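Have a look at this one.
Note that this complex is displayed minus one protein chain, with the remaining chains in position.
So, chain A:
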Amino acid sequence: MTSQGKEVVTLQFGKFPNFVGAHYFNIQTAGFSFNPDFPADVNHDVLFREGKSDSGSFSYTPRLIAVDLEQSLHSLSKTGLNFVTPPSTSEVQDVTQVEALEVLQNPQPPKNEYFEDVEKQSSAQENPNAMQVDLLLKTKYDLSTTVKSWSEVLTVNLHPRSITMIPKTLSSGLDVPKSTCKTGDDIWKNPSFNDDFEDNLRFQLEACDIVQGFHLLTECENLYSGMSNRCLDYLRDECGKKSILTVPIFSLNEDEEDGLEIRKRLCSNLINTGFCLSRSSELSDLVAPFSTLSELWGDGKEFQDFKTLKYDGSSCYQSSAVMAACLELISTPYRLKRLPGVRMNNVNEVLSLPGRKLVGAGVVFPFPDVKIDYDILELLKRHKYRSLCPFVPLESTLDTQSVTLRGFPHSQFPSSPALFVSSCNVRVPRTFPDIIPHEYDLSNSALYYGRLREVSGLSGLCNTREMKAFTDKLVEKLRQINVGKISSFVSNDFERPELVEMMESVEEISASYDISMFL
């Protein structure tokens, strides 16, 4: 293994983060280079783990812990493979020596277009009599209309120890969008979840030589906020000072409800978000909130305009794809083979300003220019980031930033600890939604089969005083709902002192973005 002790373990809490993760790891596998003449610039051992599967064959699986409700696995089996045929009843009877066996079968979800083609391909390969025709997969499968679960998007096999599900016994009767972080705490503490989680995480850690850090993707508005906070505690406890990048993701709540229910949900969402931000900015090294909405908390349902992308923000499948592309770009620096010395903490160093861990992530994806004949400052001036952080436009005062540019030779730019350039394009996996306009596709675009799309991209993590707009809004909204008084209306879970404490800590975060604090 050549990971050189730079492993990154990814943790995903909730449906949306798992969608993002599915796209993210798809992008990774799309980037694999099987041609020794063109080695990939990205060191895949950072995110992937080499091993042997149960059947003895070679396996290469993400260093990942995915947490979700057991019932939302959909087509993904706990063995980490999609669409597994269950063993026959007689075989099971034989193994367990049970005489009377009653079969309770849940219907198998229908295969989507992509998986149908994969199946056709593999059956064609197995059949020796078939004509020597390579069955090529299409370049793009847009699953927007059919997709139900993140597992359908996933083109990678997972390791069985990556799948850490909340068992049904803990989740029955749970209304996730309205749940509070206290519920998450309770689930975390329950041994039927916790033992599994610790075992699996330990398994992933044991396989790492020197972990450089963690990506923690979590839904921040519901019970997963509580779970991820507990998880951060655990990571700090077990892994000391490793870098942690926390990405709180805001859910898309589409369903129309009546006024009172919306208000109730909003209250618990705000409180959960408050807890998530206050704890994660205390425990992690960087916190980069992701959302495709440009405004949150009942202020509007406008989606961020990414200029070069045509996407439908209300679709979880498409929004998560944008976020995954962004995560791919911002996580590039510490995965480059060219820069073996760069680690997550170098990026943290670049961005660190006292007390400020909340950073905004922005992208220009796909990057519109084919050629760059200007310098870096001009580049940043011409191509303004499109922000993934609600309320924060990332336009004017970016105090410090770490920039990643993919698809251009690094020799063109002066080396700088805050600028990371890689000549590799971002390859777009097949199940990525069809949101990238044709003109940005850098691969041979005449082909519909076989080849993958390729695009270039620019991203930045920015520590900016503009983040104040986001934190101020949160403080304002929390004040508006009058945290102390209203809590029993939302849930009896919270106690006044902790709410007050949370409020204070969010206010403190907000204050650290004052202009005066920068000097």
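For this structure, a couple of remarks:
The rule we apply is simple: a contact is a pair of C-beta atoms (placed from the backbone, for glycine too) under 8 Å apart; a residue touches a chain by one contact, two chains touch by 3 or more; residues count from 1.
Here is the rule we go by: contacts and distances are computed from a predicted model.
The chain not displayed here is annotated in its UniProt record as "T-complex protein 1 subunit zeta", chosen from "N-acetylglucosaminyl transferas-like protein component Gpi1", "GPI-GlcNAc transferase complex", "T-complex protein 1 subunit zeta" or "Integrator complex subunit 5".
Within the set A:T85, A:T145, A:S396 or A:S411, the residue that contacts the chain not displayed is A:T85.
Of A:N106, A:T145 or A:S411, it is A:N106 that touches the chain left out of the display.
Within the set A:E113, A:D175 or A:D199, the residue that contacts the chain not displayed is A:D199. The chain omitted from view is touched by exactly one of A:S75, A:N222 or A:T471, namely A:S75.
Chain A residues in contact with the hidden partner, per the touch definition given at the top, are 5, 51-54, 56, 59, 71, 73-79, 82-87, 89, 92, 95-109, 151, 167-169, 172-173, 198-199, 202-203, 205-206, 208-211, 238-243, 258-261, 343, 345, 349, 352.
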